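Take this structure, written in structure tokens, and hold onto it; I'll ask about it next.
One protein chain is absent from this view; the other protein chains keep their places.
Our next item is subunit A:
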Amino acid sequence: MTVAQLPVPPARGCRTTPLLKERGQREVFCGLTGIIWLHRKMQDAFFLVVGSRTCAHLLQSAAGVMIFAEPRFGTAILEEKDLAGLADANAELDREVARLLARRPDIRQLFLVGSCPSEVIKLDLHRAAERLSALHAPSVRVYNYSGSGIETTFTQGEDACLAAMVPALPASQARELLLVGALPDVIEDQALALLKALGIGPVRCLPARTADGLPGVGPNTVFALTQPFLGDTHAALIGRGARHIPAPFPFGEEGTTAWLAAVAAEFGVPPAHFEQVTAAPRARARKAVAAHAATLNGKSLFFLPDSQLEPPLARFLTRECGMTAIEVGTPYLHRDILGPDLDLLAEGPVISEGQDVERQLDRVRAARPDLTICGLGLANPLEAEGLTTKWAIELVFTPVHFYEQAGDLAGLFSRPLRRRALLNPEAAE
């Protein structure tokens, strides 16, 4: 079987495109939301938000039905009396943590997660984590990070969490590959299998599934990011002497191949062997994407900022599915991390960072894109205006990375378009 070749890299990518930076109302989640998928990944961790009823309500709204499954997260809600004096708040926190750990003896890692209220009243959760770590050692290790809206946007919560773990990782002199970013288990297993077939190892993951599996880090560690939103973790790992392997992110056939190729080059895998290992899954991925590309080809695309996944996804959708990007919005753009993806994204779209949601919606309405990727607060209102939308949060919860999911990833974008055509057969003529 022959497979179609990917388009050649554009003469000019978007790496140096001037950013449209905006400030104003942002329609995004705060970093607390990261807890929803992080706690699934770290099986012996509990995430305790120190915040308000709003924080608890947010987690409840974002977690949907998952909250009924005794999840390993909760909120210590600040009450009036906690605001009156700070000394009292620390004692209250210690008591709640002791109660929690008594009830959940299976917990090995406890994250004290800062929120807007706890940051504004300057509750020192860092010191609280140190104090509680000493108190509950050695069975429980207590970390802290901030998932507050004033500091973090959506997936940045994962970055803050992982970056908080880096200083505590054991030192290691071993030459190991570290995969950084919480992936669904099925994806992580596929990635590990591919790397093993390429003869690359040992490979460790951050986050690990349990506290026992925490990787070591040191000057011989090389790491590859599987998610684009890990700027602080990237810096923290470099701070520990590890070296980053720059690569496009593993979305679609092209992204996965380029990502694997970058890692393979680092470990001196012979090209013939690389070809032999990747040929079959590459062909499968192309075939699976082709099934959806027919729907997506030639359609225009507008990303509102949400997760920082927007630039690599725009690269996938334009190059592998034939879409045209009008605007690629992202809450933050780490140029160093996203450089390889921006090189592959052909010049043309507006790359915007930050948001003034009203002005951005004016641009959406003026452009009338075929597909708008946005949050759930905007999706139905835009549908009611006759625009087709794909809600963005699903891209974070659904397995979308690497070869076997390339078709599913394209399917997430083609489905709303096929649905609109199905429900409006006369308009599709």
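Keep this in mind: contacts are C-beta pairs under 8 Å (C-beta built on N, C-alpha and C of every residue); 3 or more make two chains touch, one makes a residue touch a chain; residues count from 1.
Assume contacts and distances are computed from a predicted model.
Candidate names were "2-oxoisovalerate dehydrogenase subunit alpha", "Light-independent protochlorophyllide reductase subunit B", "Cytochrome ubiquinol oxidase subunit I" or "Cation:proton antiporter", and the UniProt protein name of the unshown chain is "Light-independent protochlorophyllide reductase subunit B".
The chain omitted from view is touched by exactly one of A:C14, A:L38 or A:L58, namely A:L58.
Of the candidate positions A:L78, A:V140, A:C161 or A:L198, contact with the hidden chain is made by A:L78. Even with one chain removed from view, subunit A keeps its contact list with that chain: residues 24-33, 48, 50, 52-54, 56-58, 60-62, 65, 67-68, 71, 73-80, 82-83, 89, 92-93, 95-96, 99-100, 116-117, 119-121, 148-151, 153, 358, 375-381, 383-384.
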